[in-house]
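Sharing a structure below in structure tokens format, with a few things to ask.
As you look at this complex, bear in mind that one protein chain is not there, while each of the others sits in place.
First chain written, first letter: the chains are A and B, and each begins at residue 1.
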Amino acid sequence: MEQNLKDLKLELSKNGIFTTTLEELYNWGRRNSVWPLTFGLACCAIEMIATTMARYDLARFGAEVFRASPRQADLIIVSGTVTKKMAPQVVRLYNQMPEPKYVIAMGACAISGGPFRDGYNVLKGIDRYIPVDVHIPGCPPRPEALIHAFMTLQKKLDEQTLRGESRPRHLHADEPSEFPVPEFGAHGLEPAQNDDVFLNETGNPLRILQ
Amino acid sequence: MSALPTAEELKAQIEAAVSGAVVTVIPNGSLSAQHSLLLDHEHARAVALFLRDHPDLRLDYCSLVTGVDWLDTELTEKIKVKKMVAGPDGAETEQEVEETRKTKVPGYLEAVYHLFSMEKKHGPVVLRLRTANRTDRTRVPSLTPVWRSCEFQEREAFDLYGIVFDGHPDLRRILMWEGFEDYPMRKDYVPPADDILMEARP
Partner (left out) sequence: MTTVAELERRVEAGEDGLGDILEVSMGPHHPSTHGVFRMDVRLEGEKVVRLKPVFGYLHRNHEKIAEHGAYLHAIPYTDRLDYLCSMTNNWGYVLAVEKLAGIPVPERAEYIRVIVAELTRFQNHAGLVGFLLQDMGASGTPLMYAFREREKILDLFESLSGARMMCNYLRFGGLRVDCTPAWLEEARQLIARLPRFVDEFEALLRANEILMARTQGTGVLPRELAINAGVTGPMLRASGVNYDIRKVDHYGIYDRFEFRVPLGDHGDVYDRYMMRILEMRETVKILEQALRGIPSGPIMDPKTRLRGLRPKPGEAYGRIEAPKGELGFFLISDGSMNPYRYRVRPPSMINLTILEDMCLGHNVADVVVILGSVDIVLGEVDR
């Protein structure tokens, strides 16, 4: 049945009649115009800038401009080490972005603290406070890896439906879109992680051992 | 580079110029042979001004300020003492016995300054200022009024080690946030236990 529909669509389009579903149209609009926030923390930011430059042009994938204001951005690419001093600011920026919004954790430091994990000021992964959609390993990941992550995000958006379980988060009435901002404590951040986000079974591909 | 006086010559010059200054030469065991001068707190700033303004030295550029933490150590020494020792037949005789004595050497915090001269293109001259101990007497004089380049670096030594610099124009934390209570670079700092072991789901 699916294949017949696809053949019918192809035949019609050859004659100048385009058919689509509302879901496909909705997802097509979302995936092809993801505008990132200018947010670079450390070394990975330089590779992110190199990805937007002439050789590995990211604009052809839809990331036409990098917006400086979070109110106008769709995607935050957390590129570089998130320190405990900076973590409340990252969460605040994420909260200020309007839905639908996505997070790419670029580089080993944003995923888990990376080579600096032993540090007293290093947050061991940004997914302790905000939900992450795509993780890119590498230190720093090559520009091609960032492009691949971008395409992975686009594929993830394609698979989302308008109704049912695989709805995007902004269509769920009771899913939060803002997360509590951690405070500076005497010895670290309080709370050390946001359990709703970090221990979330569906979002987190990792499992706690202890 | 013009010839810089050796550490001993510098010590002699300083003690001649700044009356009352107590300068000790700390030798450097490595092959770089950059010996350093330990200054006393009272005359540190006068010595610094002398080093900066003397026409032959003109050490106008303070390149680096480092904080170092030396922990309390224990000195174990074997000494011979005369004691009354009971012999195998019960009689007590005076004999020389070897005893181990342990003395606690208190640790201290240290600020190390590396000075160069941009005018004469020589250097480095290494100065050291030591605190009395690591707990409650951690004040040293600040050399920021002499060399402005010490401003941020002394703040960093205060932030990470807890060395208090008297006379610094704006002594507050620079790298950690206001309200952080530890001195993280000290050797006995224990980081908070927020590490969580994880594994990938199958």
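In this text, a contact is a pair of C-beta atoms (placed from the backbone, for glycine too) under 8 Å apart; a residue touches a chain by one contact, two chains touch by 3 or more.
Note that the coordinates shown come from a computational prediction; the quantities given were computed from them, not determined experimentally.
*Asks:* Who touches the missing chain here, A:Val103, A:Val122 or A:Val197?
*Replies:* A:Val122
*Asks:* Could you pull out which residues of chain B are in touch with the chain that's been left out?
*Replies:* Output for chain B: 1, 28-32, 34, 60-64, 66, 68, 112, 114, 118, 121, 124, 126, 147-153, 173-177, 184-185.
*Asks:* For the chain that got dropped from the picture, name the residues of chain A it touches.
*Replies:* That gives, for chain A, the contact residues 38-43, 45-47, 49-50, 53-55, 68, 80-81, 83, 85-86, 89, 93, 115-116, 118-122, 139-140, 142.
Rule of thumb we're sticking to: only the chains that are shown with their structure count from here on.
*Asks:* What's the distance between the Cα centroids of chain A and chain B, rounded to whole Å?
*Replies:* Roughly 48 Å, centre to centre.
*Asks:* Which chain A residues qualify as touching chain B in the complex?
*Replies:* 85, 117-118, 120-121, 124, 184-188, 192-193, 205-210
*Asks:* For the complex, give me every residue of chain B touching chain A.
*Replies:* 175-182, 184, 189, 191-192, 194-201
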